[in-house]
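Entry: subunit A
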Amino acid sequence: MTEAQLNDLAEPVIAARNLDLTFHTNDGPVHALKDVTLDINKGEFVSFIGPSGCGKTTFLRAMAGLESPTGGKISVNCMTPDEARQKRAYGYVFQAAGLYPWRTIAGNIKLPLEIMGFDKSEQEKRVRNVMELVDLKGFGKKFPWQLSGGMQQRASIARALAFDADILLMDEPFGALDEIVRDHLNEQLLKLWARTNKTIGFVTHSIPEAVYLSTKIVVMSPRPGRITDVIESTLPKVRPLDIRDTPEFLEIAHRVRDGLRAGHAYD
Partner candidate 1 sequence: MRKILAVLCVLAVIVVGWYGAAISLNAKWTHDQAKRAGTEVQFSELVADTLSQERPVLPAPHQVAVELWKTTIQKKVTSKRSLVFHGWITLSATLMGFLIGTTAGILLAVGIVHNRAMDMSVMPWAIASQTIPILAIAPMIIVVLNSIGVQGLLPKAFISAYLSFFPVVVGMVKGLRAPDMMQLDLMKTYSARSWDVFWKLRLPSSMPYFFASIKVAIAAALVGAIVAELPAGAIRGLGARMLTGSYYGQTIQIWSALFMAAFVAACLVGLVGMMQRWTLRKMGMTQ
Partner candidate 2 sequence: MSVLFFAIVIWGLATLGAVRIANGPQQQMFWAKLAVPALLGVVIVVLWEGIVRGFGVSPVILPPPSAIAVTFVSSIPVLWGDFVQTFVKGALSGYVIGCGSAFVIAILIDRSPFLQDGLMPVGNFLAAMPIIGTAPILVMWFGFDWQSKSAVVVLMVFFPMLVNTVQGLAESSVMQRDLMKTYSASYWQTLLKLRLPAAMPFIFNGLKISTTLALIGAIVAEFFGSPIRGMGFRISTEVGALNLDMVWAEITVAALAGSAFYGCVAVIEKGVTFWHPSQRG
């Protein structure tokens, strides 16, 4: 192993220490996150699961520099999240595809590339590559409304991959899609992850999805938002969909469910 690789292993890509995030609303303070401590290492696929109000989205947004912590520390690539954001360290995928209806699919994928100042030929090359990665080849000239929900979300993922950030943050990206499309996209996401080796933070409501996709599952609970359990997955890195029927899978899912119950998710 080289020194660089050793160094990579040493420093977590995202590190949170006693992170606190309190919102002050008209109805009083909301403790979205309390005393959250977590490390995410390079190349990990980390899922955040929990009921509404457990702070998983808030945590993701804090990593992205879209929310400011009110206490504790969080660092991304050894910088503050805001600095990382300015250095374009990550791609973000929202729950809705959020494509611009006035741009073609290719135009939409080019959006971050234009903003970040890539030159024209580089833009074309990246758009082509990334559309192939998400299996949207040939749809470049279509408009978003001409595509199905699943395809639009794939385009949104392509957009987040286009500028080669090492980190990918995804906030319930498949939540609005039906289960069949969801399975397909889960498979594709894993293949993509294997090819690109990014560090992925993934928020989800679905236990099977969390267990299927991740190397590490973070179970959270609400009021105040906190981590109940961190589960290191024992599943192999290469996973066909059938793995969801194996006893190993079910055991991990069981553990997740126990964590959720401990956090009163089912009350």
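Just so we're on the same page, a residue touches a chain if its C-beta (ideal position, glycine included) is under 8 Å from a C-beta of that chain, and two chains touch if they have at least 3 such contacts; residues count from 1.
Basis for inclusion: all candidates are chains of the complex that A comes from, given by their letters.
Remember, it's a predicted structure, so these values are computed and weren't measured experimentally.
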Numbered candidate touching subunit A, per complex, among 1 or 2: 2
Subunit A residues touching candidate 2 - in the complex, by the definition given at the top: 64-66, 85-88, 90-92, 94, 96, 98, 100-102, 111-112, 114-116, 143, 145
